[in-house]
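Removed from the display is one protein chain of the complex; every other protein chain stays in position.
Just so it is clear, A, B and C label the chains in written order, and each chain counts residues from 1 on its own.
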Amino acid sequence: MTEIYSPAAVVPRFRRFVAHPLFWPLLTLILLVLGNGLVNPAFLSLHWRDGHLYGNLVDIANRAAPLILVSLGVTLVIAVRGLDISVGAVLAIAATVAAWMIGGETDATRFPMAVAITAALIAAALCGLWNGLLVVKLGMQPIVATLILMVAGRGVAQLLADGQILTVYYKPYAYFGNGFLFGLPFSLYVIAALCLLLWLALGRTALGLFIRAIGGNPVAARVAGVPARWITVGLYVFSAFCAGMAGILVSSNVSSADANNAGQLLELDAILAVTLGGTALSGGRFSLAGSVIGALIIQTLTSTIYSIGVPPQVNLVVKAALVFIVMLLQSGEFRSHVRRLLRRNEAGEGSA
Amino acid sequence: SRDAGSERDAAPVVGFSQIGAESEWRTANTASIKSSLAEAGIQLRFSDAQQKQENQIKALRSFIAQRVDVISFSPVVESGWETVLREAKAANIPVILTDRAVDVSDDSLYVTLIGSDFVEEGRKAGRWLLQDTPAGSGEVRIVELQGTVGSAPAIDRMEGFHEVIDKDPRFKVVRSQSGDFTRAKGKEVMEAFLKAEGSKIDVLFAHNDDMAIGAIQAIEEAGLKPGKDIRIVSIDGVRGAFKAMEAGKLNATIECNPLIGDQLADAVKAVLEKRPLPKRILVEEGVFTQDQAAAALPGRKY
Amino acid sequence: MASGDADIVLQARGLCKSFAGIAALEDVDLILRAGEVHALMGQNGAGKSTLIKLLTGVMRPDSGEMWVGGQAVSPSSPAQAQHLGISTVYQEVNLCPNLSVAENIVGGRYPRRRWTGAIDWNAVNAHARDVLAGLHLDIDPKRPLSDFPVAVQQMVAIARALSVSAKLLILDEPTSSLDEREVQELFAVIRRLREQGMAILFVTHFLDQMYAVSDRVTVLRNGRRVGEYSATALPHGPLVAAMVGREIAVGGRDAVQPAAVGEGATVLEAHALERRGQIAPTDLSLRAGEVLGLGGLLGSGRTELVRLMFGLDRADAGTLRIRQRDVTLKSPADAIAQGLALCPEERKTEGIVADLSVRENIALALQAKLGLRRFLGRSEQEALARRYVQLLEIKTASIETPLALLSGGNQQKVVLARWLATEPAVLILDEPTRGIDVAAKQEIMGHILRLARKGMAVLFISAEMDELVRISDRIAVMRDRRKVGELTGGCGEAAVYDLIAGADA
Partner (left out) sequence: MTGTARTGNSASPASSRRLDPRHLPLLVTLALFLAMAVTGGLLYPGFLTPQVFLNLLIDNAFLCVAAVGATFVILTGGIDLSVGAVIAFTTVLLAMLVQGSGWHPLAAIPVVLALGCAFGAAMGLLIQRYRLQPFVVTLAGMFLARGAATLLSVDSIGIDHPFYTTMSYVRIPLGFGGLSIGAVLALLVVAAGIWIAHATRFGRTVYAIGGSETSARLMGLPVDSTLVGVYALSGFCSALAGVIYTFYMLSGYSQHALGLELDAIAAVVIGGTVLAGGTGYVAGTLIGVLILGLIQTMIVFDGTLSSWWTRIAIGLLLFVFCVLQRLFDLRRRRIER
């Protein structure tokens, strides 16, 4: 119907806008936030407190940061027809390594903080290398290859921590997960930096083209001379590296590393974020911006559940309902189905 | 297969199925059992169930197949043990429960239960709150951080707490949400509570110390003073909680003592020597408040 | 029904189909009669496959009507079309590679055991073996389809279509990957079916094949029907003119002149190259500036040999020298770095990246050659894509169209463009003109020759003997996975066939 009333020039632009793959995820996010605002106007309020922004929206962004990081990594692995379900375990390992190396009951650190963080990230990257080599060199199915680390990784983290929750008393460490820079959470800058890096790597080098070629048709990409194996290994390393950074954010946020619980079920959330963002799990088609939006959607869902105050035993049902709605909204087939139904109704009424 | 009778005198074997290693509390529990049994000269077959009842049942079956002398375990949940316990009984292997009871039709399926009472812990938290609140005060708005939905301690602690405070109309639980027993979730949920309720929260009741520790951070970040603007009571009594009390950020913790190793070792010996045992062996537990914290901290083992 | 003709099996009138506003078919009529082979001709992208997809329920027409056996129909799925008695071989092999050959043939119509209702696998395999035998194809029907090269898969697809007792058989370019003898087998079957009163719709780019079996021809140009003719009444020239829209000379031996070759330096030299079970030790050398043809029957090992030379498979023994230096190629990337290029035989599995745009597909190999860091950038890619779209006359809505949406022949042109764009020192072409129309084929041949004359070494594999003989300066002939001899250019087809048949002669 819009076609008839809107000025001719606007229509194609609007159409193109709606057809953009990010349109529906973004719309979903906006609707979620606005819906929250309607139920509870305080949800949207932002104010300045102690030199930084304070409010639910800031919390959501800050809370979503680790999930965004992990989702970005997982997106790229999925783009080359892989899967990484070890991210939660890798996150725990990185968090534990960092916390252990800073460690101690006092404000003094066991190793300088920079060393600790570097070591944690290296440990994470090594985990990724392990995954990548299992997949590429031995040709294991990605889900089993990363399942091994998913199971064992948490054990390794607990072994390092001797089963304890490692509390970090060294104050500067808390900055990564809690600190503010120019009024905004520090973690947002980490995300921004990573996005910039990815944007450069995918937009200014041939990496993006290669990744999509490998995901679209691995055999053809190899025949065309794309170094498919190295890129695949590299992406597993990158995914684990992202999980490592997330580990630092998470452990810094609560000033402790909980080897058993940190990043529990994160892999599911990450894959959910990736799919909500429009990336196909079968490889080839991926959207990093979509994954960021997907992660924000998930975190907003969680916050919504907290803020509308549903009893905890209803949480899962509410979450399920919201995910179903989000999914259906994004399905072109569903929308055209609804449109057809509406049109039929209209026609029915007209004839009656 | 080996002859159980002749080895019994040498080194009795106990098969122990632990729930998992989900918290420091559990780790301390495991460590206590391991060291006490070793001291008592008992050989331990230890199995970790990773929070799953089916894994525990599998472990029990394996213990039966291995013909251990005594089986002991901390049940994940109360129900669902009938079959495997009967198998143990048929194989003539006595069973000692730790931590919590099982729901079986036949009492003779286990010898005794050593452990704490989650409902009582909830009641203790409630009673502390009643005591700590001056008479004649106005409405007391409580937020509650529950444990993992459906988990036994979460259900029981909530039940005990409400049993006590529901009698007094001044107390009102305004928000209750699961923090999954973890610091990170505890903090996240508390953040949301603070945003939603503003500064109208008087008391926080957390089902374990870890969530309380996370929530304390959230309260501080919101510009409030934990322990003063919002009074906090939690359960377990881990070291971190004592540190927080020492710093005045936590008001009270209800002890839930994981150090049951010695009592277990004694019970095993009694069972093997066919001495009678009470059906329930209680663990010593107390309530700790800020003024006791500094004194108690150095002696805490977990 | 529009016409009272009793032997009309299928009639379509005014079929229209457009994609995103661009018309692929406009107002097309078609009449297929029992006992008649009807050819559908047209350039790449003329709309032949689209028409077939409309007839078989893969897509719904935007407008237009269809009758089957006098009944108005509008099939909405291939299954429905099958119910109507339409059996189809689509242009790309559309079978399941993971299933056995037998199952691909019988799939969906399994014979059952009497009591249990279970699928009777012995009957399935026996039936498949029968159908395959009818095509003189002796392969083990229990092996998975993916074990076989496209040519065999194509035959299996045909076997599947034949195994249904249908009223109408539709074949979309069934012969593009077959060699002469397979084609003859197929034609024998087609003639037999025609005698039995079946209607057959047949798409091909080979004019002589069309004349060999067809009774009538419908020509499409740019999505419109140019006309319907009787095959005997339509000679070469007018047919091509109808397809292309202008007069061009086709098939003349002098269309491309192989100039005399100078003695170029040897760029590629294989010595006793061997891979057990696939290639017996083989020598081959290739000089700059020449086109070396590689002849042989299906399965003679030509593809396997070039795969070894391109690092796609590892050789068990033997040496490979490029520009007088011994090399070990671990991957195609190594080969490309050495200045090699291989346009692979199997377009669907090894060639196209269906989700990527035409631009990206064309730029892919060149970009891989340049490496990650020397990024071509959007505008350079666009320029490259534009150049080759124009050069090879690729019909596409835009260079940003996903390759999946192009017609088969145009996809093939894109894959070819990808390799031409790398400007290699050695260009290996394995069946590069598969599915490309007559006019375009000549252009491409001319282009390849021009490149060779500029100093490129070209290794050319083709199932079409006349094409091979016409373009090659030298022809190496393979039989039974080994090289059996070499001939010089212009030797004539007969000489090659003699060599191929050598053992029997």
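Keep this in mind: contacts are C-beta pairs under 8 Å (C-beta built on N, C-alpha and C of every residue); 3 or more make two chains touch, one makes a residue touch a chain.
This is a predicted model, so every value here is computed, not measured.
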Residue of A:153, A:247, A:263 or A:284 touching the missing chain in the full complex: A:153
Of C:175, C:218, C:282 or C:300, the one touching the omitted chain in the full complex: C:300
Positions on chain C where the hidden chain makes contact: 58, 77-79, 81-82, 88, 90, 94-99, 103-104, 107-108, 110, 116, 118-119, 136-140, 142-144, 160, 181, 277-278, 297-300, 479-480, 503
Residue ranges of chain A at the interface with the undisplayed chain: 81, 83, 85, 138-145, 147-149, 151-159, 163, 259, 268, 271-272, 275-276, 280-282, 313-321, 323-324, 327-328, 331-334, 337
Where the missing chain touches chain B, by residue: 1-2, 15, 18, 20-21, 27, 30, 44-48, 50-55, 57-59, 61-63, 65-67, 77-80, 82-83, 86, 103, 105, 148-152, 155
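To be clear about the criterion, only the chains that are shown with their structure count from here on.
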Averaged-CA centre spacing for the pair chain C and chain B, given as whole angstrom: 71
Geometric centre distance via CA averages, chain B-chain A, whole Å: 34
Complex interface listing, chain A residues touching chain C: 204-207, 209-210, 212-213, 215-217, 219-227, 229, 284-285
In the complex with chain A, residue positions of chain B that touch it: 20-24, 27, 30, 146, 149-150, 175-178, 180-184, 187-189, 191-193, 195-196, 210, 213-214, 217, 221-223, 240
In the complex, chain C residues that touch chain A: 312, 331-333, 335-336, 342, 344, 349-356, 360, 363-365, 367-376, 418
